[in-house]
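Okay, handing you the structure first.
One protein chain is absent from this view; the other protein chains keep their places.
Letters A, B and C name the chains as they come in the text, with residue numbers starting at 1 for each one.
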Amino acid sequence: MSRVHVWGAAGYAASEAIRVLHGHPLLEVGVLESRSHAGARVGEHFPALRTAPYRFAGEGAVLAAVHSGDVVLCAGAHGEARARAEAFLQAGARVVDLSADFRFDDAVTYGLAEWNAAAIAGARLVANPGCYPTATLLALLPLARFGAPLQIVVDAKSGITGAGRTPSVGALFAEVANDVRAYGLDGHRHQPEIERGLAAFGAGAPLAFTPHVVPLARGMLVDAYAVYDRELDADAVRAAFAQSYAGSPFVRMVDDLAPSVAAVIGTNDAELRADVLGRTVRVLCAIDNLGKGAAGQAVQNVNLMLGLPEHTGLGVAERVG
Amino acid sequence: MSRVHVWGAAGYAASEAIRVLHGHPLLEVGVLESRSHAGARVGEHFPALRTAPYRFAGEGAVLAAVHSGDVVLCAGAHGEARARAEAFLQAGARVVDLSADFRFDDAVTYGLAEWNAAAIAGARLVANPGCYPTATLLALLPLARFGAPLQIVVDAKSGITGAGRTPSVGALFAEVANDVRAYGLDGHRHQPEIERGLAAFGAGAPLAFTPHVVPLARGMLVDAYAVYDRELDADAVRAAFAQSYAGSPFVRMVDDLAPSVAAVIGTNDAELRADVLGRTVRVLCAIDNLGKGAAGQAVQNVNLMLGLPEHTGLGVAERVG
Amino acid sequence: MSRVHVWGAAGYAASEAIRVLHGHPLLEVGVLESRSHAGARVGEHFPALRTAPYRFAGEGAVLAAVHSGDVVLCAGAHGEARARAEAFLQAGARVVDLSADFRFDDAVTYGLAEWNAAAIAGARLVANPGCYPTATLLALLPLARFGAPLQIVVDAKSGITGAGRTPSVGALFAEVANDVRAYGLDGHRHQPEIERGLAAFGAGAPLAFTPHVVPLARGMLVDAYAVYDRELDADAVRAAFAQSYAGSPFVRMVDDLAPSVAAVIGTNDAELRADVLGRTVRVLCAIDNLGKGAAGQAVQNVNLMLGLPEHTGLGVAERVG
Partner (left out) sequence: MSRVHVWGAAGYAASEAIRVLHGHPLLEVGVLESRSHAGARVGEHFPALRTAPYRFAGEGAVLAAVHSGDVVLCAGAHGEARARAEAFLQAGARVVDLSADFRFDDAVTYGLAEWNAAAIAGARLVANPGCYPTATLLALLPLARFGAPLQIVVDAKSGITGAGRTPSVGALFAEVANDVRAYGLDGHRHQPEIERGLAAFGAGAPLAFTPHVVPLARGMLVDAYAVYDRELDADAVRAAFAQSYAGSPFVRMVDDLAPSVAAVIGTNDAELRADVLGRTVRVLCAIDNLGKGAAGQAVQNVNLMLGLPEHTGLGVAERVG
């Protein structure tokens, strides 16, 4: 029974992590540190956690409590995680960092669980991938065996929780409802992470990436289009996906349905479908940006790091079906 | 391990029942009968049940399969349930009917679980209450001890799944989004059920009931106002609620928070708050119209009928907190 | 052609005022002052004003520009308006203040246009009513002739723009979507304004007021219930409303429909319906919280103050129907 602390515990991804950890049979919720919410009951700020028996602790509480053998999820803001993570490591803890701070650091294991499980299993520090990179890499890495496409187009639609819980005009209900808007049109922070991931796993190619906000609280659909100089064989493409994810309890191929955000909300699942449309292979991937795109994958990484079955506490047994 | 069949299995309440039953440790999902969806996988029509290993069966399938000791949830349309329920009873099954067909029948047990548990425990046929009556009665019955108020005003806000899954213009996204509308202004089917329930439990009074549709898929908030000829003692009111629900695993009083739909979605919980405002007592009650207002309470009734702990499979142990 | 300046021009009510003023045939948009948005194009921040040929000006710009004969709409934060309004008045301008700063000041005209037009016509400073008070008073004042009820219950449902455009956690999309929540359960700023308004127009009575946020960007539905010691005559009630609003271009009684938020969005209209339910009279009133509940009524007040027909520029001629 390892303890898992959460640093930066008052954000959306953190709240989802608390929910998952609370139901995890082999992990125990430790200290939930939040500067801004110190002292408050968790259920007061997050209705979905209304009955959770936890309170937020103040600054420094995780560091004061952490022991060797513990795990810390760093769910605080980009830029603040690096120093904290290092202190937690020195205290003997394992760390999964949900910020972007370590994702470009060659010395740190990239926590794309379906593609990097062996490295994660031995790691003490894991950089949890971003939500867009997770969905995009799950969609495109099985195609690596077919060689580099001429061009990759990634058109992503995300719920607004991806923007975090720190209030901003752009995340207000009145701005998000009744609108669909692209953003980052002059360049988005996730593009280099996707490019790095594609290259690292042998699938590098020119990339045009466009993220959009749609009127959803949570959930993400990525449409990835790989344009080749020839038409790929549809059966070979299908086989590539089947083989890539044969052992994964979380990745589900659907052939006669459309991958749907509603099918993955609240889970660590990814729902994919690949089609050959002439010289373009279109792959749709639906995830919960707070689940597989953040907290779910973080717990999956904790499981791997601790030598537990990777699906423990992530609803595969309990889930419907 | 009793089997629970569902007749009329392709509606929203039925899908929620299937979800709950699937995770129930002491009940087994039996035949899921749907004329319109016969043969289809459940997960094809309900994304949240994507991985459920069930298919819909055709007309007559429940009756052909039902054995003594089984339970049948009748989740079909109002008016069609009576004949079916009687056939299932004759085949030796227990029946919980979610339609309005038996709610006014004195010979049938009214399944308001928190207030009628003893009768439900011995019943072979239970009329599951409507969603508005459930929330309203939970809000008002604890006040019965104070005598009849001069007037009761019930202002209810419901998600649109209360209207069912049979397509109608009024339930289209484009009609429900960006609107709040009262309905049944000339009289609503649930008003007599509420009046009957108030009277049956000693809390009858003149009632003005107004239901509204708000842009929610699921969830319901009822604001019940009881206007007295005097000011009630706030401590006594609070004590009445505390005593009424002391033994209930599902009813939660909140004093310093607002009852919130988001806090009860996907659960069989009810969240209540009572305030004395001069000569008016205001009680807010939030439930999931598909949970406590339909499928959750139906499973709670099945538990009671079978002599199981009433919370089995209803998330009290597993739930956050 | 009078000029109308807007002080505090970057909020939701201000943006609606700019939209209305831009199309007003007898008013001219003057200086749009916003500390936070100085220099930016209006259309950059408000998509619905994309093509508006205006920029925000910086602090002090209105005061520097204002002339005798101009009008200033004060749409800034509560607490800051008083000092500004006085400066604008001294510069010779008429002022309509949309904050709460003057609403309790006996020396200032209360801008409830349908009920106070004569006073408004001669005023140099008008306190524009809050959105909840506007809808509630329109619903209840016609009942004054029947004497005081025993109790008034007001259950109000509002879109989130009523909370303003300054970012807060409670106004984020992820908090407002999929929830309905009451607030101000321990007392709400608008309750005294409603009580004052009821008393001022001869309709005072004990009031239980409960505001709710529903998942709407804009729009408001108020259900007002007046509980009497006797049953009022339905025809007399209907006649009272008909007489009260016979001359109003903006108030519309509906008898066979439910007043609907969707029917008033983007307008200065109010849609009402009154029913006698035993000893309770129920009046529903739908308005746009940014229209009749803020900017629309503000422009109506400007029209009255300047001696223009009160509907000028408010869509009565142009509107559908």
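Keep in mind that, in the parts below, a contact is a pair of C-beta atoms (placed from the backbone, for glycine too) under 8 Å apart; a residue touches a chain by one contact, two chains touch by 3 or more.
The structure displayed is predicted, hence computed values, not measured ones.
Asks: Touched by the hidden chain, which of the shown chains?
Replies: It touches the following shown chains in the full complex: A, B, C.
Asks: Which listed residue, A:111, A:197 or A:219, touches the chain dropped from view?
Replies: That would be A:219, which touches the missing chain.
Asks: Looking at the full complex, which residue from B:1, B:83 or B:174 touches the chain that isn't shown here?
Replies: Within the whole complex, the residue contacting the unshown chain is B:174.
Asks: Out of A:76, A:130 or A:259, which residue would touch the omitted chain in the full complex?
Replies: Answering carefully, the residue with contact to the hidden chain is A:259.
Asks: Could you tell which one of B:47, B:111 or B:149 touches the chain left off the display?
Replies: B:47
Asks: With the missing chain put back, which residues of chain B would touch it? List them for me.
Replies: Those residues of chain B that touch the unshown chain are 12, 47, 159-161, 165, 167-169, 171-179, 215, 217-218.
Asks: Could you pull out which residues of chain C are in touch with the chain that's been left out?
Replies: Chain C touches the chain not shown through residues 18-19, 22-23, 43-44, 47-53, 178, 252, 257, 260, 262-263, 265, 271, 318-321.
Asks: For chain A, enumerate the residues touching the unshown chain of the complex.
Replies: Residues 150-151, 153, 155, 157, 178-183, 185, 206, 208, 210, 212, 214-217, 219, 221, 223, 225, 227, 258-262, 265, 273, 275, 277-280, 282, 284, 286 of chain A touch the chain absent from view.
Operating definition for what follows: only the chains that are shown with their structure count from here on.
Asks: Among the chains, which has its CA centre at the largest distance from chain A's?
Replies: For chain A, the chain whose C-alpha mean is farthest off is C.
Asks: Averaging only over C-alpha atoms, locate the centres of chain A and chain B and give their separation in whole Å.
Replies: Centre separation, chain A to chain B: 36 Å.
Asks: If you average the CA atoms of chain B and of chain C, how many Å lie between those two points?
Replies: Going by mean C-alpha positions, chain B sits 38 Å from chain C.
Asks: Taking each chain's centre as the mean position of its Cα atoms, how many Å separate chain A from chain C?
Replies: Chain centroid spacing, chain A to chain C, equals 44 Å.
Asks: Would you pick out the residues of chain C that each touch at least 2 other chains?
Replies: Chain C, residues with two or more chain partners: 178-179, 215, 217.
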